[in-house]
Structures are given as C-alpha cells and as structure tokens.
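Data first, discussion second: the structure below is written as structure tokens.
Every protein chain except one is present and positioned as in the full complex.
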Amino acid sequence: MSEFLNQFKQLTATGYLFWVLAILALLSAVWVVTARNPIHSVLALIATFFCLSGHYILLNAQFLAAVNIIVYAGAIMVLFLFTIMFLNLRREDEESKTNLTKMAAVVVGGLLMVMLITIFRAKSAQVPTFNPVSFDSRTGLVENLGSILYSDYILPFELASVLFLVAMVGAVMLGKREAGDRHF
Amino acid sequence: MFPIVLLSVFGILLLFLGFLKSRAILLPAALLFLLVSLAVNFIDWNKTYLYFNGMLLSDNLSMVFTAIVLGSAFMVVALSGSFMEDESAQPAEYYGILLFSLVGALMMIGFENLIMLFVGVEILSVAMYVLTGSDKRNLRSNEAALKYFLMGAFTTGIMLFGMALLYGATGSFTLGGIRAYAVNPQVGLSLLFYVGLLMLLIGLLFKVSAAPFHFWTPDVYDGAPTLFTAFMSTVVKTAGFAALFRLLSISFSGVYTFWWTILAIITTLTLVAGNITAVYQNSFKRMMAYSSISHAGYLLIGLAALGQQTKQAIVFYSLAYSVATIAAFGVLLLVARQRNAETITSGGSSSESFDAFNGLARQNPLLGFAMAVSMLSLAGIPLTAGFWGKFYMFSTAVERGQIWLLVVAVLMSAVGIYYYFRVIIAMYFREGATAPIRVAPFYRYVLVVATLLTIGLGIAPGLLEGLF
C-alpha cells in the first residue's frame, strides 16, 4: 500500500491527469450500463467520449481527440437520442432482463476483463517503452496523419467513400417512406 | 484492381439508371456491368502486381477468386427477374448495393494490408445488413437484419481490436510485415500477437459462419429474401475464405502449430453443428442455412491442414459449392413463388418447406433435375463437382496426417446425404399437385449452365488445374 502511495507521489502532472481521466472514464462507462433512464445512458456515454478524448490528447493524438468529439460525442449521440425517441419509453419492459441474463452478462464481462488484464500484465506482452532519441512527439499530429493518409493509404481512403455510399443508399432504401406507408 | 474501380463506378451508374421511368433496363445493365468487370479482371493474367504502395495484390489466385465471386454474383443477378414485377421492390438500389458489396469482396480477396481487409469486410457487411432487411414489410426480414447488424457490428469491433493488438505487437499492418515478425521474432513472440491473431480469426470466422460463431446464420438466411440468401451464402463465404487463406498462409504460417489445433476444433464443431442440426429442419431454406454452415466446416479443413494442396482445394470447393447453392436457391425461388400463389387460393403448407417440393420432377423435369444435381453435388456424390471438392479437401487432411479430422468429416458427409436426399425423394417419389411452373428463358439458361458446370467439373475436375 505504501509502495503504491509512494509511486503516486512521484507522478508528474500528466500522470495525475491520466489517473483522473481513467477513473472518470470508467465511472461514466459503468453509468452508461447501469442507468435506468436511457437518456442518462446517452449523457454518460458523451462523458465517456470526452474522457477518451482527453486520453487521446495525453497520447499526443490531437486530431483523433477532435474527431472523437465532433463525430462521436456530436453526431452519433444525436442518432442515439433519435433512436431512443423512437422507442416507447413509457412502458416498463423488464421481462427481457431477468436476473439470470444479468448474472450471465456480469460473469462474461468479468471473465473478459480478467482475461484482458492478465494478458496486458503478462511479461511477454510488454511492448518496448519509448526511446528518447528516436521519439518524435509530432507523430500523431494532423499534418503527419494527413501526409500518410493521402500517400500510402490512398486506396483504402478512396474506397471508404464506397462504404459511405453503401451506407447512404442503404439508409435511404430502408428509411424512406413509400407512398402509402404510415408516417411513423 | 480494375474490377474494383469499375464496380464502384458501375454501382453509381446503376443507382442513377433507377431514376429512369422504365425499370426494364436495370437487369440487363447490371448483367452487362458484371460481365465487363469479369472480363477486365483477366487483364493482368499471369502477372503479379502490387497496387498503390502495396495495398492490393493482383495475382492469378486472386483473379481466380475474383472470377468465382463475380460469376456467382452474375448468376444471382440473372435470377432476379422477379424484382421487375414486384411494385414495392427497388431494383436499382438492390443492384447498386450488390455491385458495391462486390468491391468489398474483392478487397477481401486481394488485400495486402489489414486496413484494406477491414474496409473490405465493412463494405461487404454493411451491404449485407441492408439487403437482409430489404423486404421492408416482412417482419422476419426486419428481425433478421437487426440481428445480423447487431452481432456483425460487435464482431467487427472484436476484429478491429485484434488488428490493433497485432499492430501493437508487430508494428506493421502489412501481411509481409506481420510474417516477418512471426517468422523471425527478436525476443520471442509477444502475447499480444497471439491474442490479436485469435481476435482477427474470430471476426472472420463469424463472417463465414463457423461454429461456435454461427448462431446468427439460420435466422438471417431464413429471414432474408431468398435471392440475397443465395448471394450471402456464396459470395460472402468465398470472399471470407479467400481472406482467411491469405492471412493464414502468408502472415501466420510461421505459427501454424499455435492455430491449427484451434482451427481443427472449430472445424469439428462446425461440421457437427451444421450437419446434425440440418437433419431436424422442416424448412428447405433453413436446411440450406445449416448446410452452408456445414460447408464452411469442409472449407475449414483445408485451412486447418494448411499445405501445398490447400489453395487448389479451396478454389475448387468454393466454385463447386457456389454453383450448386445458386442453382438450389434458384429452384426454391420458383417453387416458393408458385406455392405462394397457390396458398392464396387454397391455403396449404409453408411455401419453403420440404413438402413444397413434392412431385416437382413430374411436371417440371428441368427444375427437378437441376435441383437433384445440385443436391447431389452438395452431398458430395461422385460425378458431381461437390465430390471432387470434398476429395481435394480431405486429401489436404491426409497430407497433414490429420486422420481424426478426416474421420469426422466423412461421418458428417454421410449425415449430409440424409437431408439432401430428402429433397430428391420429395421431388421424385412423393405425390404432389404441382402445376407446370413457367420458367423465363434467361432463368432457364442460368439453371442449365449451373447444372452443366456441376456435372462437367464432376466428370473432368482437371479442367481448372492449369489455371493457377
């Protein structure tokens, strides 16, 4: 315990920031799952995304942090809210969540967590720590990302537009109201 | 490479053609586009190219897989004439999405970089989720699409996590880079590498519906419109196995001893689960879903016993399986439509059950024969392509000395004969009041070609050998 405290005292400002963000992210993630009101779940999910963006910044990946907030916390959460508004929230639907399913979910989730923690703590899973000589703190910045994306990874980038097209056409095909359909 | 570019453009063209008043042009246009893509595929024949900074590989093997995928798509589209009659169908969108999904399939066939694999899998999967739910007023279609989407999205997440771990361990996304790490590790292989490999495998095995990741298959195949079920069970499976083969044979052949036991266990599970459950089905379509699971099992034998013959075995098996499956679904489409029309007037059993085929061969000898040949081929009876497919697969297991895998596979093929013959018995030996079914000429050609191909490859399996 005292060893842990000593380690804690030696942390830099970044280290403290990491711990605060990590704990916040975990707490809000747990809130997403346990909240009874789905709107609260969405709000907690937004909080989780903001904490993750903080982690991205700590890892020097600013662009990812910005994108995470613009796309996930901004756009995708709007979709989530829309979906929740489609559902009928007045009826209390609890039949699908029996104690057995809850317990099974906890057991499976717990097993996965234990497994992942063991794996990442294992000696043979250590990735080499950073090398101060060759370390380039600008690797994750927009400029480097762009120059790689638009030279080496140009083909997947162009073909991602096909993915967008499929999604677009699919959404229109499934979602468009036909003549004679109900409004909602 | 050329088919990918062309198919992307053709897909958009088809969408725009949908704005025309007349729908009649759509089907010929889609068929023409597929034929053109199939033709340009062979431009690079006998040459090996790496396109776009080593993103995409074009060699004879990938071209053969591309040809199988495009050919299956061509046959499926050729069977789609009924869209034109259905008021609520949106054929332009269906064909457009099918062509886009082929882009994804071709990326999975020729990828040289894990990013390409991921984008390809996503394009193919998203297209399939949409097509599964394309029968908007059918509740079962909606349910199938939702199930497929939720589970598929979850597995995509697992797959992506696996890729990230592989990158963390090896520092490379390219197949060659991962191979170099696996063959010649500096300080021993990282645990992250193994976990990443497993997660990547889980993602791909889900897509080809191998047990124990197969639970979505029966509901999705059953709920989706029959034509798209045919597409899913041929194109998606072929592309998935091409991707698995590339990954395992190039990147991970150095750690064969690690993954072959896992893959062998999954193979056994898939064979047993697919074949045994198929016996208990009353619906033909559901039986075909389990049959597709069992065929994934046979294809996995070649991977679990990875060797010199695997390449040939997988190509031949996917071709034989695709052709027979498309013919079977083609006949089912006609029979189910006829039965639906009858049910409206008289009321009877479900249009997709085994009973629907009672007495089919008397009035419709062509349909009966096409169905019988494809069932024989799927069961692996000699003189059909399916027999040689199974023969090549089993000989890979022999080559590696995995006799117990062979024993399981042979036993399960025997089980398979039971449920495939149920259809043949129903068609030839049961009484049933089936009026002659009107078959459009083009539809007839597709069935005839599929049947001839199955028999031809069964008599002369060496036809393909010189190709790659």
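For reference, chains read A and B in written order, and residue numbers begin at 1 within each chain.
Just so we're on the same page, contacts are C-beta pairs under 8 Å (C-beta built on N, C-alpha and C of every residue); 3 or more make two chains touch, one makes a residue touch a chain.
What we mean here is this: contacts and distances are computed from a predicted model.
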Undepicted complex member, UniProt protein name, chosen from "PadR family transcriptional regulator", "NADH-quinone oxidoreductase subunit A", "D-galactarate dehydratase" or "Phosphoribosylformylglycinamidine synthase subunit PurS": "NADH-quinone oxidoreductase subunit A"
Candidates A:Ala35, A:Leu58 or A:Ile119 - the one touching the absent chain: A:Leu58
Interface residues of chain A (partner: the chain not displayed): 13-14, 17, 57-58, 60, 63, 66-67, 70-71, 74-76, 78-79, 82-83, 85-86, 88-90, 137-138, 141-143, 145-147, 149-151, 154, 157-158, 161-162, 164-165, 167-169, 171-172, 175-177, 183-184
Chain not shown, touching residues in chain B: 8, 12, 15-16, 19
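The definition used in the following text is that only the chains that are shown with their structure count from here on.
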Chain centre separation in whole Å, for chain B relative to chain A (CA means): 32
List of chain A residues in touch with chain B within their complex: 119, 122, 124-127, 151-156, 159-160, 162-163, 165-167, 169-170, 172-174, 178
Chain A partner contacts - residues on chain B that touch it in the complex: 4, 8, 11-12, 15, 51-53, 55-56, 88, 90, 93, 96-97, 100-101, 103-104, 107, 113, 115-116, 119-120, 122-123, 126-127, 129-130, 133-134, 136, 145, 168-169, 188-192, 195
